[in-house]
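Every protein chain of the complex appears in place save one, which is left out.
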Amino acid sequence: MLENYLPILIFIIVGVLVGVIPQVLGWFIAPQRPDSEKLSPFECGFEAFEDSRMKFDVRYYLVAILFIIFDLEIAFLFPWAVVLREIGMFGFVAMMLFLGILVIGFIYEWKKGALEWE
Amino acid sequence: MLTNMWNWFPGWSQTVIIDLGLIIVIVLPLMLGVAYLTYAERKIIGYMQMRIGPNRVGPRDWLQPIADALKLLLKEIIVPTNSNKFLFLLAPVLAIGPALAAWAVIPFSDTLVLANIDASLLFILALTSMGVYGIIIAGWAANSKYPFLGAMRSAAQMVAYEIAMGFALVGVLMAAGSLNLREIGLAQAGNISDWYLWPLLPLFVVYFISGVAETNRAPFDVAEGESEIVGFHLEYSGMSFAMFFLAEYANMILIATLASIMFLGAWHPPFDVAPFTWIPGLGWLAVKVCLMLFFMLWFRATFPRYRYDQIMRLGWKVFIPVTLVWIVVIGGAIFLSPWGDVFH
Partner (left out) sequence: MGFEQILFYFFAGVLLFAATMVITIRNPVKSALFLVLAFFNAAALWILLEAEFLAIVLVLVYVGAVMVLFLFVVMMLDINLVKLREGFGEYLPYGGLVAVLLVIELVVVLNSPQFGLGEMPDPVGQAADYSNTRELGRLLYTTYVYPFEIAALLLLVAIIAAITLTMRKRKDTRYQNPAQQMSVQAKDRLRVVKMPAERKG
């Protein structure tokens, strides 16, 4: 099994190198003429007048939390889908119960307006 | 003499060298594909809008992508003041790395697959979920308002559609009974009627649209919509910007390839009879991938941009329920209905 993972490891290293090498090349080949106006952050032509790292709507956290929960659901669904024919009706009903419980949560989200983006 | 030199290398390094060669055989055509996808995009959208598109560099402008790459190479890489320099330059690497590494497990035909791991589909899902880091870090490291806002929006959009995508994949797994992309492809052997496109049509639609949203492409490109807000890569220039560009297009090709493998019968010809079987499997896969890519470009030329709340609504409130219902339908079909053997 492990021999199959060696090419993946090499591919990840190659992928990182493909990201690094052009930037290094660009750093050396391209001109470097910085000035303070060029390097200032973009602000529609104004001087930046506020710290750019601002507080955000709590909604983004909620989306991220719900994402984790649904991602876990997917992690549970994957092995189930693969062995569905072997575990038969029992496994199918077990997953339907699992999904049923989570659909209750989904309906709760929906009714509470957690999925609303106003 | 050459074989003597070759035998001089220790066993494991021989494997590494061969793998490296194969990886280059995958990555170089991919890069070329990305370059000419940008060309095709401009030409196709040009013709759709009754324009000619680029036509200056070389015969029929065939050299335009090369000229673009050279231009980007010669442009200054601007690192804004107050930015976090290391993370600022790391973000493009985090965007392109996973986008390329996912190709390690893609089967190009029945036999052409670099790393035939059992859980290849899960591996791709895990790697594409890492693409979000490039975006978040790019937006944060620049220390500038618009990129930060754009990055947060892009990230929230990507995670929402990743769920829909994952659920859509569950349907494919149920039908094929395997996580291995090669086996998923093999399960669709035969004619066009054996493709998963038909029994899994809603999932195909959800998967493909989610794929477009995942790659932040039009009509879900709020992150770079000129009229809305400028995107997470606003402060990037030169080669650093090119890396994001490369990652986006490599991801587009990846999504198109996955859709072809999982729903459009992979490398199988549409009809298992003589004139169709003359073309090798790799050729058929390429044709299907080009078709999918053409649809993506067509979307961009046709649809107006979605508003952000509409994007989130579509992902959470339409796609997730549709996929959940269809998972139950497939399960019911496998166990209860007389058509259960649609899925072999």
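Going in written order, the chains are labelled A and B, and every chain counts its residues from 1.
Here is the rule we use: a contact is a pair of C-beta atoms (placed from the backbone, for glycine too) under 8 Å apart; a residue touches a chain by one contact, two chains touch by 3 or more.
Since the model is a prediction, treat every value here as computed from it, not as a measurement.
Engineer: Check each of B:I117, B:A176, B:M292 or B:L324 against the chain that is not shown and name the one that touches it.
Structural biologist: Of all options in B:I117, B:A176, B:M292 or B:L324, contact with the hidden chain holds for B:I117.
Engineer: Which of B:I26, B:I96 or B:L125 touches the chain that is not shown?
Structural biologist: B:L125
Engineer: Can you name the residues of chain A that touch the chain not displayed here?
Structural biologist: That gives, for chain A, the contact residues 1-5, 9, 53-56, 58-62, 64-69, 71-76, 78-80, 82-83, 86-87, 90-91, 94-95, 97-98, 101-102, 104-106, 108-109, 112-114, 116, 118.
Engineer: Could you list which residues of chain B touch the chain missing from the display?
Structural biologist: 12, 84, 87, 117-119, 122-123, 125-127, 129-130, 132-133, 136-137, 140, 152, 155, 159, 162, 179, 309-310, 313
The definition used in the following text is that only the chains that are shown with their structure count from here on.
Engineer: Return the distance between the CA-based centres of chain A and chain B, expressed in whole Å.
Structural biologist: Here the centre of chain B sits 15 Å away from the centre of chain A.
Engineer: Under the definition above, what is the set of chain B residues touching chain A in their complex?
Structural biologist: Result: residues 15-16, 19-20, 22-24, 27, 72-83, 89, 92-101, 103-105, 114-118, 122-123, 125, 129, 140, 142-148, 152, 156, 159-160, 162-163, 166-167, 169-171, 173-174, 177-179, 230, 234-235, 238-240, 242-243, 308-309, 312-313, 316-317, 320-321, 324, 327-328, 331, 334-335 of chain B touch chain A.
Engineer: Which bits of chain A are touching chain B when the two form their complex?
Structural biologist: Residues 1, 3-8, 10-12, 14-16, 18-20, 22-23, 25-27, 29-34, 36, 38-43, 48, 50, 52-54, 56, 60, 63-64, 67, 70-71, 74, 77-78, 81-85, 88-89, 92, 95-96, 99, 103, 106, 110, 115-118 of chain A touch chain B in their complex.
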